[in-house]
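The other protein chains are all here in position, but one chain of the complex has been omitted.
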Amino acid sequence: MFRYIMTRVLAVIPTLIGAATLVFILMRLIPGDICVVRLGSGGGSFSEHSVQMCHAELGIDRPMIVQFAEFIWGLFTLNLGNSMWSGKPVVLEIAARLPISLEIALLAAIVAIVIAIPLGTISALKQNTWLDLVVRTFAIAGIATPSFWLGILSIIMVLDVTQAITGTPWMPPIDYVPLWKDPIRNLSMTLLPAITVGYRYAAVSMRMTRSTMLEVMREDYIRTARAKGLLAKIIINRHALKNALLPVVTLLGIEFAFLIGGLVVTEQVFNLNGIGRLFVLAVQNQDYTLTQALVMLVVAIFVLTNLVVDLLYAWLDPRIRFA
Amino acid sequence: MLAPTVRRSVCATLLGAAFAIGAALHGNAEETPKRGGILTYMIPADAPPSFDAHRENTYAVVHMIAPFYSVLIRLNPSNPSDTTHFFCDLCTEMPTPTDDGKIYAFKIRQGVTFQDGSPLTAADVAATWHAIIFPPQGVSSARETWYTMVDKVEAQDATTVVFKLKFATSVFLPALADPYAMIYEKRILDKDPHWYEKNVMGSGPFWFTSYDLGQSIKGTRNPNYYHKGQPYLDGFVGILSPKQAVRVDAIRADRAQMEFRGLPPAAVDQLKQQLGDKITVQTSDWNCGNLITPNTRRKPFDDVRVRRALLLAIDQWHGAPALSKIADVKTVGGIVFPGSPLAATKAELEKLAGFWPDIEKSRAEARRLLKEAGAEGLSFEMLNRNVDQPYLYVGTWIIDEWSKIGVHATQKIVPTGPWYEAMRDGDFGVVVEANCNGVVNPVMDTQKYLPRAAFTENYGGYEDQTEIDIYNKMLHETDFARQRALMRQYETYVIDTKAYGWPMLWWNRIVPAWAYVKGWKISPSHYVNQDLANVWLDK
Partner (left out) sequence: MSASAPFQFAPQPVTEDAVVIKRSALATTLYFCRRQPVGTLGMAIVLIIGIAGLGAEWFAPYNPTSNDFTAMTEAPSWTHLLGTDQLGRDIFSRIVFGARTALIVGFSSAIVGGFVGLVLGVASAYFGGRSDMILQRFMDILMAFPLIIMALAIVSIFGTGVHNVIVAITIPLIPRCARVVRSSALPIREVPYVDAARACGFGHTRIILRHMVPNVMAPFLIMLTAFVGQAILAEASLSYLGLGVQEPVPAWGLMLQGGAEEYATTAPWIAVFPGLAIMLTVFGFNLFGDALRDALDPKLRER
């Protein structure tokens, strides 16, 4: 077990370094100059001299290898530098936007779990009945629907419905307040995006729950339990569900990491000041430091989530635990 | 019967009362601004790189921090569409230039203080302008090239600032009225010229309260504001919101009262349909227009016949009304802002290629030119920027127009960064760009068409001393009639003779707002009139 843990943990490091190299190279391959974009973004005119000064200020006129070394060293010392666009520390830029993204991701996860597991279980127990068909259709629709389209439609629907009922259209607030300051205002802003994102998350989990439940229900020990005369409820809760949930939890973990990436589009639709939108901005502005930091953040979350899930799985699977 | 004296006094009283009532009724037609309330508006952009208005070039900065600062002179806040008269903000009266129009001495008003309590004197004004015109080493001033005619700027004493020009020119005053020229504190500039990039310290109608990174900026009334009675608002909230659909929905739901840049016609129609007379709409020609720039270094655009042909194929007169319904473009014009006295009249315009009233004749001539140049059935890629309004609409329309003379063009659409890169590297055949300026200053605004040797932002890749000479004559000409004639000459040379740049439709600024927001008047520039001092809420 210990060996397994160590190998898994050590395997993380080359992944991180590889991702860092990849993003460094990619960003610098993109044609364009942040200084020009910055000076010209308003449409006015600017001088060549100010561009050169900007280059010197940001350090992008130094040799590549120097910039790369600085980047890698910064990762190790957790000194991520300043955003090239605003000059503020990268950590500050990210910290200001992380809360809302995390909140939506967590809410989406809650929505997904609350919907997916009961529905998936029912669907499995009543396989091939109309209920199963309805749930399965609902699930596939969730995977098939583009989340941003759903988002656009839902905003319009909320506006139109509230206008039809009360005469004045209602729209979620457009400026963010933290959950503890004003929970109602905060939730009214985050609930709709969370549902839009969570629908897909729920759909994938629902299908996984159904398929693992089906597998488990076929197992011999379930047949034995039934033969013993145990109540169906006890069979499901105590025996089937526990074993079926393991792959589902794995999936939830992996999909959560993907969720962060999916936030990019959602935050555009709902105009949320989160990590996803920061991502798009950083890349469009060719803000190397900020983009690199964000990519490393996402990769780190992904890698760590996978690691935790793998370790959990290994710990629960006696074959590996006692190896 | 009343005695004559009593009759007279009764008459007088009645007349007096009549006058008083009349005056009162007339007075109500001019509404008295109400004090109080918070204005929430949207800023259609992402967070700008810094707060330093001298350094930045994006309207996002102006919309965010103009309310915190004062400027030396500006356009009339009650009538900012007037492009020829300038008014004082910090000065006491507009000076008459002396020494053959080369010296401007401004008297600075007394009793102005910054948010930290320090008094504002001529030294601060002079230091600010010195930083703008002659930026010190390591400091970047985005509009430095506007002021090449200034020889010296200094504070003569505690209340007078003097600008000494190298030559008299009509472009100086409009350039001086630049809304980006926010007055900073000399004490701070001396200590740290980069301080203003991350901080706000102004003397304007509002005090800086807070900034939520990437999200919103807030300000409250400056109780010591020198324009007495203003500002009427208690405060404001500016919310950064780059997504148009969200802005429109927010206005519809009254989460925000307006935005100050301009919305496309469809969005405005939608708001009018949903809110009826609860909103008011102001429109104005915009001091921004698209122009197509051919790369004269690349075949076949080095041939003036091909350039003229492509220009002649486009039917701007009929395209404008159709496009104005879906895009924020409207007016057909030459290289000068259509509302300016220096602009061409319709008759003058119709003589230029691309503006002929008879499109069939124009297209026939285009085909003939292409044939003569051996470029029939021409096929190429037009570079365009990844922005819907109005770049993509205009680009799609133009491609359709070219197909009518047998030219097959496609669009290569790229994000802003690569778009700039391609233009600067000359890596394009034809590009859609924009000529966007602030305060209407036609002689300055048309520098865009000068060859790169004279104006670094030109991407056409041509050299032409004749053109520069015409322009310089125009720049130094102080008599209006003669200057206008020179402008016609310049315009004809650029568009008709050489077809270096093809001005397409001028943009149309449409600003809807909730009807209870009063006092703000639209102007041709979205940089102008944003300090919100005269805005009030009628509720």
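Going by the order they are written in, the chains are A and B; count residues from 1 in each one.
Operating definition for what follows: contacts are C-beta pairs under 8 Å (C-beta built on N, C-alpha and C of every residue); 3 or more make two chains touch, one makes a residue touch a chain.
This is a predicted model, so every value here is computed, not measured.
S.K.: Which listed residue, A:Ile30, A:Ile72 or A:Leu102, touches the chain dropped from view?
M.R.: A:Ile30
S.K.: Just to verify: which one of B:Ser203, B:Ser216 or B:Gln244 makes contact with the chain not shown?
M.R.: B:Gln244
S.K.: Would you mind spotting which of A:Leu131, A:Leu187, A:Leu214 or A:Ala314 touches the chain that isn't drawn?
M.R.: Residue touching the chain left out of view: A:Leu214.
S.K.: Thinking of the whole complex, not just what is shown, which of B:Ser118, B:Asn199, B:Thr220 or B:Gln270 touches the missing chain?
M.R.: Candidates B:Ser118, B:Asn199, B:Thr220 or B:Gln270; residue touching the omitted chain: B:Gln270.
S.K.: By the contact criterion defined above, which parts of subunit B meet the unshown chain? Give residue numbers in ascending order.
M.R.: 243-245, 248, 264, 266-267, 269-270, 273-274, 322-323, 325-326, 386, 388, 392-393, 395-397, 399-400, 411-415, 417-418
S.K.: Spell out, residue by residue, where the missing chain touches subunit A.
M.R.: 11, 14-15, 18-19, 22-23, 26-27, 29-32, 127-128, 133, 136, 140-141, 143-146, 148-149, 152-153, 156, 159-160, 204, 207-208, 211-212, 214-215, 218, 247, 251, 254-255, 257-258, 261, 264-265, 268, 279-280, 283-284, 291, 295, 298-299, 302-303, 306
Assume only the chains that are shown with their structure count from here on.
S.K.: Enumerate the contact residues on subunit B facing subunit A in the complex.
M.R.: 42, 46-50, 56-61, 138, 140-145, 197-198, 212-216, 237, 239-243, 245-246, 249-250, 252-256, 274, 288, 415-418, 420-422, 424, 434, 436-438, 447-448, 455-457
S.K.: Using the touch rule from the top, collect the residues of subunit A that touch subunit B in their complex.
M.R.: Contacts found on subunit A: 30-34, 36-48, 50, 53-54, 57, 85-88, 92-93, 96-97, 152, 155, 159, 163, 168-171, 173-176, 268-271, 273, 277-278, 281, 284-286.
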